[in-house]
Structures are given as C-alpha cells and as structure tokens.
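The complex is shown incomplete by one protein chain, all other protein chains being positioned as in the whole.
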Amino acid sequence: MKLVPLLLVAALWQAASVSGLLPPAVLPSLSSVLAALVSLIRSGEIFPHTAVSFLRAGTGFLLAVVFGTALGLAMARLPAIQRGVEPILLSIYPVPKPALIPLFMVWLGIGDVSKITVIALSCLVPVVISSFNGARAVDDLLLWSARARGTPEHRLLWRVVLPATLPQIATGVRTAIAIALIVMVSSEFISSEHGLGYLIFTYGGVGSDDAMLAVVLYLTAIGFLIDWVYVAGLRRLLAWHAFAH
Amino acid sequence: MRFSETALALDSIDLNVAEREFVTIVGPSGCGKSTLLYLIGGFLKPTTGTLSLRGKPIIGPGPDRGIVFQRYSLFPWLTARRNISYGLEELGVARADRERIVAEHIRLVHLQGFEDRYPRELSGGMQQRVALAQTLVCKPDILLMDEPFGALDAQTRRILQDEMRRIWHSNTKTVLFVTHDVEEAIALGTRVVVMSSRPGRIKEVIKRDFDVADGDEFEASPQFAALKLRIWHSIKEEVEAARS
Partner (left out) sequence: MPSRTETVGTVLQRTLPLCTLLLAWELVARTGLVNAYVFPPISTIVIRWISLFVSGSVFSPLGATLWRALAGLGAAIAVGAPLGLLMGRTRWAQWFFEPLFSFFFPLPKIALIPLYVHLFGLFSFSKIMLIFTDCLFPIVIFTYHGARGVSPIYLWSAQARGTSQVRIFWRVVLPLSLASLYDGIQVAVVVAVLVAVVSEMISGGGGLGHAMMLAFRYGDVPSAFAFLVTISLIGFLLYKATQLLRDRLLFWHVTETET
C-alpha cells in the first residue's frame, strides 16, 4: 500500500541500471548496493560502527533531553532563570551546530567527548524551547486545582507542570532526534575512525560506491525506524492527548 | 480588593456563611464574583480585610476549601478515576481506602462505566461530574463553585443542576456557588447574594423562602417567577447604573 511507490522507484532504478541507461560508474545498480549491504551485515562489519555511532548520538541526545527539559521547565517557573538563560540560548540558536564541530575538537580533542558535546548542544535548543513554551502555557487553573487538593508548592513541577508539558516536549524531542542524526554524521565525516558516517566517507573515498550507498540505505532505514517507533510509542504514552498525528 | 492602581475589584465585602448553607452569588458581568471566590479559595490575597474559615484565617489554597472551575479542573493526563483519587494521594490515604472512597464517589456522581476514560473522552457534563467528585473526596469544609455549568449546553446544565441538588441533600456541605444564571441561582441556593457592578459590593442578600423539590414543577410556581424577576431587576439596575 504505502510501500508501492518506494518499490516502484526501486524497480525503476534497477531497470535503468540493467538497461545501461544508468552506467555503474555513475550510480551502481540497486542489486549491487543490496548485495553490498547483505555482505556488510553477514560479515558483521557494520555492527560495531552502528553501535559506536548510535552510542555517541544517543548519549548526547539523552543528556540534552534530560537537561533541556529541566532547564526549560525551570525557565518557565522562575523568571530569573529565564532572563539569565534566554539571551545565551538566543545567541547559540543561529549558529549551525555542525559548524561547531571543529571548534569543539580543538577544545575537547578528536575523540568521542567532543562529538557527544556538540550533539548534546545541538539537541538542547529544540528541547529547551519546546519545554519552556509548553510549561508556560500550562493553565493556571490546573495549578490552582492541584493546590486546592493539597499539593505543596515544591511538588507542583513534578506532579502538574511536567505531565502537562509532555506533548510539547515530545515534539521538541522528535526534532532533536533528527538533529542528533545530522550532527552525528557530520562529525564523523569531519574526523573519525569509527561509525556509519566514517564508513560512508571512506567507501566513497575509495570508490566503493555500492558499499557507500549500502550504508546510506542502512542509515535511512534505521532513521525511519527510530522515528516510527518514537511516534508509535508517543501515541501510547500520550493517549490522553488529542494527537493529530 | 485592589488589582492595581486603577482596578478596584471588590469593595467592602462583609459576608457570613453558615454551615450547610447553599449560597449562590449572582451579579452583572465583571462584578468580581469569581474574584470573591478565588479570595476565599486562597488563590488571591485581599489587599485589605480578613478572611477566615471556622475562626481560622485563610492563608493559601488547601483541601478544606474545595473548588470546581468552569474548565481545566481536571488533569488531562489522568483518567477520571486517577483524577478523583489525586486528592486522596496528596492526603496520604492508604491505597485500599482510596479505592473504596473513589468507587463511592464515582457512584455518587453517576459515572459508573466511565472511570477509566481520559477527560478528552468525556463530555463536558461528565467532566464536571469528575471535577465535583475529585473535590468532594477531600472532604472540604466548604465547596466553592465558579460557574461550573456555564460551559455546558442548556440541557446538560439542567440535568447537572438536579444532580447538584441531589448530591447536596445527601451530603449537605456548605456551598458557595457563583453563577450568572438567575434561574440557576434560585433553583440551587438557599440564600442568594446579589452583587453590584464593579467595584463589587454586596447589594442585597435574599433568602429563598420556598422549598425547591426535585423535579421541574417549581419552575412554574408564581413564587419562583416573582423571585426571579426581583433579582433580575436588581441586576439590571446595576448594569444600567454602570453604563451611565
């Protein structure tokens, strides 16, 4: 049903390659790309690189989500924090985060730490913004209703503001996932010895286009899967919210 | 009660509410009736004067003064059941007791079968039933209601008014009920407070001297019509005075 257009394009590609319209020097055939992918999986070569890439991205992402949510909520509840943090965030906002990669490598070395830091910083911005805006929009009456039923001030954030803001946080997190992937690949292109980005870059460099495209396809599939799982999980966790998607 | 340099919301309110009274408050729009309720609820602090409940001063919100708002009383991320048990959780009630009390209250407001629905799956009328139940579980000394049926369609409103009367008869709490609907005020309140336009003062307090049984016959009675007219004229005076 929804797969048919994809299959059509795949068929077109293969047909073009086989018929000679698309010479392998320009673009390898779909069959050779798939064969390369299968061999990468069979040999197990792709898995340590997958693990390294996603460990880096995952760590940075999680740090950003936890810290960013807390920061956004704090900014919404305490104007002093908002006034202090907002200008700094606004000045970081226009900087294309991958452009910070070489700088952070100068500061923190070429290892994982610099990459994780840049990923965390990149993911921080959408999470903070969405949790801040969401927390600010929590209706006062909800807070009053909680207070009138015995909730002490210090528990309001955890019992009311956080659950009420979850839908908006979830949207920011979805953006953060996409950003994490982009920065992950960019950082591995710029300098790395492991990871899916490294594989793509290296295979491309030596002309093994079929292997390179195999990894690209693999990465696409993983990215798609992550997003799909995320949205499905969200539908269950946020069943109480009137979700359009 | 002053909001700012220029906005005096309430002026010299002096009201005593006895236990187990159902007092309704009506008045022109903007007269501060909701503000009065929020002051009693402890959500706002008076600029002058004192508020006390059973002799003790009111300092902030608390479960002894339950409140039902027109909207947004319920937590959208909790089911009806969890919303009702929330107050009990905050009070530290043990789980077995909680479940029993929640079940009781679900029966009280006629919500059997809907306990595990989320607010967005409930109609406006059902949501307000949950709001009522979740406040009653905290066993408040006084129940504050801020135009609770104002957002509902006319039919649901009538049904819930009857429900409210029934619940009050079986529970007999002290209720302070704000509404803009004069009929509702008379149908529910044993005493009706009429407020002046801004800055709100208490214009008059009328005791309803006839009984209102369950059912709709009283609506046709001449006493009802007379009282309704009297109160409506009182309010109209205020609206016109404010305009000039």
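A and B label the chains in the order they appear, each numbered from 1.
Rule of thumb we're sticking to: contacts are C-beta pairs under 8 Å (C-beta built on N, C-alpha and C of every residue); 3 or more make two chains touch, one makes a residue touch a chain.
Please read these numbers as outputs of a predicted model, since none were measured by experiment.
Put simply, the hidden chain is in touch with A once you look at the whole complex. Within the set A:V38, A:A99, A:A137 or A:A232, the residue that contacts the chain not displayed is A:A99.
Screening A:V9, A:L55 or A:L237 for touch with the missing chain picks out A:V9. Touching the omitted chain from subunit A are residues 2-6, 8-9, 26-27, 83-88, 91, 94-96, 98-103, 106-107, 178, 181-182, 184-186, 189-190, 197, 200-201, 203-205, 209, 212-213, 216, 219-220, 223-224, 226-227.
Just so it is clear, only the chains that are shown with their structure count from here on.
Looking at the complex, you find that subunit A touches subunit B at residues 139, 141-142, 144-151, 160, 163-164, 166, 239-242. Those residues of subunit B whose C-beta lies close enough to touch subunit A in the complex are 41-43, 60-63, 65-67, 69, 71-79, 86-87, 90-91, 118-120, 134-135, 138.
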